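Written below as structure tokens is the structure these notes are about.
The complex is shown incomplete by one protein chain, all other protein chains being positioned as in the whole.
Take a look at subunit A:
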Amino acid sequence: MVQVARSGTDGHDGMSEMDEIVKEFLVESNEGLDQLDRDLVALEKDPEEKDLLASIFRAIHTVKGTSGVLGFPKIESVAHVGESLLSRLRDGKMRLDPQITSGLLAMGDVLRELLGNIDALGVEGDRNVEPVVTRLSALLERTDSSKAADAATADTAPEARKKTTKRVAKKRSKAAVEPLSVAEASPAPASTLAADEAAQSGANLETSEARGPAVSANNIRVDVGLLDKMMNLVGELVLARNQILQYTGSQQDSGFVSAAQRLNLITTELQESVMKTRMQPIGNIWNKLPRLVRDLALSCGKQVRVEMDGAETELDKTIIEAIKDPLTHIVRNAVDHGLEMPEERRSTGKEAEGRLLLRAYHEGGQVNIEISDDGKGVDLEAVREKARQRGLVSAEQAARMSERELLNVLFLPGFSTAKQVTNISGRGVGMDVVKTNIEKIGGTVDLQSVEGKGTALKIKIPLTLAIIPALIATSGGERFAIPQVSLLELVRLEGDGVGKGIEYIHGAPVYRLRGSLLPLVSLNGVLGLDRKKQQEIANIVVLQADDRTFGLIVDEINDTEEIVVKPLSNLLKGLLCFAGATIMGDGTVALILDVMGLAQQASVVTELRDRAVKQMHARNEDGRMESEAWLLTRVGEEGRIAVPLSNVNRLEEFKLSSVEHSGGLEVVQYRGQIMPLVRLSQLLNLPGTDAGEVLPVIVTSQQGRSLGLVVDKIEDVTEQQIAVNRSNDRMYLQGSAVLQQRVTDLLDVHAVMASVCTEFKEVVNA
């Protein structure tokens, strides 16, 4: 493609100009057809939407017109008959029914195929378009007999239309009618199509004038290859920047140092901007789903309504590509297995029409995508039975499996609960593939189901794959990058602690992390690197792989760094343990660990233990008692405040001198944002010590907004089951409980956040 564009500057101008036009035609037509799919499905739900019909008509009209000019007769003939059908619909001479919709959708598919041929081969190819033309003509004929009377007016039609147009134009000034209604109002029997087109293109012009410039003046089409190249270059720049920053440390020259800092800032900003150019709304792939759902629902006799929330949520293009197939599969599954037949739904008191909700939103640097239906949910007993039959678990195990475990069974390869293999799903490609594909891009999948109420699948994926924060660790003399997404915490054992802290179960090392046993894996062991002799210090990197937690023992922890992910050559694709490689500040290459792969390689959690762990969780979910990790702090002289660890992003210390003021609030500059600080002693009216020069701060964040909670001292982390006494009715507190044998107030972070952020927003906006 790029070459085609370039050749425009040399010899054969005429030819390449033509190529350009064809290329433009392909892009536009494909966009138009995608729009057509969406609009048709929407129109079927709401046949009165004249705008949609007009938009569909315009799309096909443009395809037909351009293909005629460029000399693609097959496209032209298909589009022509489709256009005739559409004009009949538009004029209200026909009503849209599922047959017509299907016919028009099929037309779109054929056109797409022809366009694909032109793109690949330069010609329309030998695709036989007769069947679809016949099909559409048949739909046209259906009405012709009943509308014979209209034909009588054919001769006078052009004349009549002129008047109509004028009349409508006048009417428009009175009532607010969209420009499109010019065309809609005009009567157009089949024989006057040509004249009608003229009028239509008039309307077309009008609308493109009205809408076109505003959009096109601010947008340009860019080749994805170019964006990829830019992303690579920015990656290089980030690396060069890291190198320079490393060098800056040993430099005295203040001019150089400040230039390096400026370079740092600009690079970060450039990186963000380029990243943004690669962002696409998830709607781009969602848009294909209503059509898919419609076809599916029609073929299995179900009624389904698709609802979307957050279609504008943006994701990196590569991630969009990667989740396309899994999403399609999940949606297929939901329609095929999840939603019931209309009668069945009615009999259980639901609307006949099933609801499929797609939701997407950003949260904590990740994108959450939820696909939920209000169908019958997963039949857990059927899963239990099937798991036993398939020999995935023993009969005894099957009987003991918890709800959560049973749901996890659905992700095992080769498992399908479909009573029979339908042409929609149950073809052996199942949820396991969905899960693997999502995990491949660093995401997680979680399935929730309530019997009789519906199923919800939650996917969490990173915003981008190209540049990620990572922890750098050294082991066996090599440096490795560990993606921060999988990182839970770091534990360092020194001296005696090493021997005492690490215990063995039948030779397998474990560590007691807040009361539960954490399996340990030595990175040197898994990778076959040189082991050091008995160590004085053990560094345990606690990692999360899927729903498993394990500790990775490394020789040394270095630092966290933004790294540019580069794929490994295909020569090395068989390696489970690595997700890619990156270039470090000093120019050497470091491998990026694939936490999932590592867990698999080390068979961290045997199935048995996996189950035991999960059962424990299940019990917690069932039981009244909540087990949660709490960060214990001292606030003021005596106050003991616990903050849920799940709300804690980071612990920081700020110098009193770095605190600035903005609209009566204390703020600090933190990671390029202005973060307000809240002194808990003041907020909770606890008699306070005068905090020293350094403020211990708990950073918490919600919807991308961070808030710093200033305490006097951070004391400990505890995880225990607590009985919350909620009688306590004080502001900003959830209640109190006994933690580590002392009565402790539990902070309600959300309440604090809400109150401060409103205040903060007002200040910022003012």
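Quick note on the criterion: contacts are C-beta pairs under 8 Å (C-beta built on N, C-alpha and C of every residue); 3 or more make two chains touch, one makes a residue touch a chain; residues count from 1.
Assume contacts and distances are computed from a predicted model.
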### Query
For the chain omitted from this view, which of "ATP-binding protein", "2-oxoglutarate ferredoxin oxidoreductase subunitbeta", "CheW protein" or "CRISPR-associated endonuclease Cas1" is its UniProt protein name?
"CheW protein"
### Task
Have a look at A:56, A:590 or A:667 and name the one touching the chain we're not showing.
A:590
### Query
Among the options A:128, A:569 or A:657, which residue touches the chain absent from this view?
A:569
## Note on the structure
Filtering A:528, A:672 or A:692 for touch with the omitted chain leaves A:528
### Task
With the full complex in mind, choose from A:550, A:578, A:630 or A:670 the residue touching the hidden chain.
A:578
#### Entry: Touch list for subunit A against the chain that is not drawn
235-236, 239, 476, 478, 527-529, 566, 568-572, 574-578, 581, 583, 587-591, 601
